[in-house]
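Every protein chain except one is present and positioned as in the full complex.
Labels for the chains are A and B, by order of writing; each one numbers its residues from 1.
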Amino acid sequence: MSLLSNTAVLLGKELRTEFRSRELLTTTFIFILTIIVLFSFTFDPTSDESRRFAPGLFWLAFLFASSLMLQSCFLREQPNDTLSALRLSVSDPFSIFLAKLAANALFLLLTELLLLPFFTVMYNVPVLPVLHWLALVFFLASLGISIAGTALSAISAQARMRELLLPLLMLPLLTPILVASAEATKALLDRAPYVPWAGMGFLTVFDVVFLTAIWLFGEYLLEE
Amino acid sequence: MGKRALAGAVVVFLMGAAAYASFYIAPEEKTMHVLQRIFYFHAATAWAGMTALFIGFVANLLYVWRREGKWDALGVACAEVGLACFTVVLITGPIWAKPAWGIYWTWDARLTSTFILWLLYVSYLLLRTLIEEPDRRALLSALFGIFAFIDVPIVFGAIRWWRTQHPAPVIMGGPGSGLDPTMSKVFFFSVFALHCLVVFLINERYRLEKLRAKFEIVRREAEAI
Partner (left out) sequence: MTPPAFAPIGLRFEDIDKRYGGIYALRRVSLTIGPGECVVFAGRNGSGKTTFLRIAAQLVRPSAGKLSFSCASPNEETPAIRAGFVAHATMVYDELTAEENLLLFSRLQGTPKPENRVAALLEEVGLSERRASLVRTFSRGMRQRVAIARALLHEPAVILMDEPATGLDPQGVSWLAETLRRLRDSGRTILMSLHGESEIASLGTRAIRLDGGSVVADTRTGATFRSILTFADV
């Protein structure tokens, strides 16, 4: 009970600080937009080619962007040692993780949805008929990226070379997310679209496994 | 010291015997001929490496639970030995693949997922070099080790699901796969020999790490004075 209310309060704080400056959202959005434009040079972006390559590239762009975006979520707490204040105040440290990963998942999802129109117009793939399934895939994948990424950014925030370290820890660990979400997106953008149960299944398994891992081990990541 | 030297001698003998068995006792395979003999090392090393990583995972869990330096030392020993095994796997793989498939590398499911596994443990060792304070290094790398290990089956599952244009595993690869009885005897003997080697190496590396930790404390104390 207090876990949920603490999480809600902390999530409110994360959202409030972000929407006050919108720094993270704006930079991530522009970053991915840049990559999406640059990708167009790496292959011939006709409709058929796009269907084959774009989903993978799209998710790769998200993974890279999120490995940059997630840097700050624990780093922000360091200058004033606010993480200690949170640890002293909450009844279960898991709520700190839950709030952060929920906020990160929301930010990621928001950026993805904002980028979707650009993506569909520039790469000439119709998304409207499968939008609801696509949204579900985006949701599951963003959640997975945030769950594992938030835990890893708690690790990298305490190490040297953290800007390079987080992608190195994150990208191999998130391979299943990349493979599953790219395949699921490809299935939905196919000329004969089909519901990617396998892809969504893998994403769900990843989410559940890593959420459980953080629930079990998260508090040790915050130890001093 | 005597015990360890004896253990080393036994391991050397077992490895020699396994090499002899795979070259002279195992029958020649019909299509790949002598080439197939690398299999006894390639696959057995992968099995032994997996065992090392599993022991490392248990050590990581024990460290988080008990916070005793020895579990940290065992964790890093297993990760390094496991990584060495998978490096061997990734090198012997292409050596076998080139004559067999005509190419060194193919983005096949098992190759790719082994490579990802290798990268995960490289990251683990890299992480250790980037945290100064020993207790924090031990705790955070143990946690990353746990995350990495539970990620392995998901990586293998996901990649296998979508990238399967490979030959099915020969051993335990479902019905229809199977080895000639002598081949399988030789194979399991080399699995045994490599496990002995891995255990021996882990033990040596574990002792070294404990010495290193002791030295580190002395060095820091000296610096403090």
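Things worth noting here:
Everything below uses one rule, namely that a residue touches a chain if its C-beta (ideal position, glycine included) is under 8 Å from a C-beta of that chain, and two chains touch if they have at least 3 such contacts.
Predicted model only: the values in this text are computed from it and were never measured.
Of the candidate positions B:Arg4, B:His33 or B:Arg220, contact with the unshown chain belongs to B:Arg220. Touch with the chain that is not drawn comes from one residue among A:Lys13, A:Arg51 or A:Arg162, which is A:Lys13. Listed for chain A, the residues touching the missing chain in the whole complex are 2, 5-6, 9-10, 13, 16-17, 20-21, 79-82, 84-91, 223-224.
Touch with the hidden chain on the side of chain B covers residues 132-135, 213, 216-217, 220-221, 224.
Everything that follows uses one rule, which is that only the chains that are shown with their structure count from here on.
With each centre defined as the average position of its C-alpha atoms, the distance from chain A to chain B rounds to 31 Å. Considering their complex, residues 148, 151-152, 155, 158-161, 165, 168-169, 172-173, 175-176, 179-180, 183, 198, 202, 205-206, 209-210, 213, 217, 220-221, 223 of chain A touch chain B.
In the complex of the two chains, the chain B residues touching chain A come out as 64, 116, 119-120, 123, 126-127, 130-132, 136, 139-140, 143-144, 146-148, 150-151, 154-155, 157-159, 161-163.
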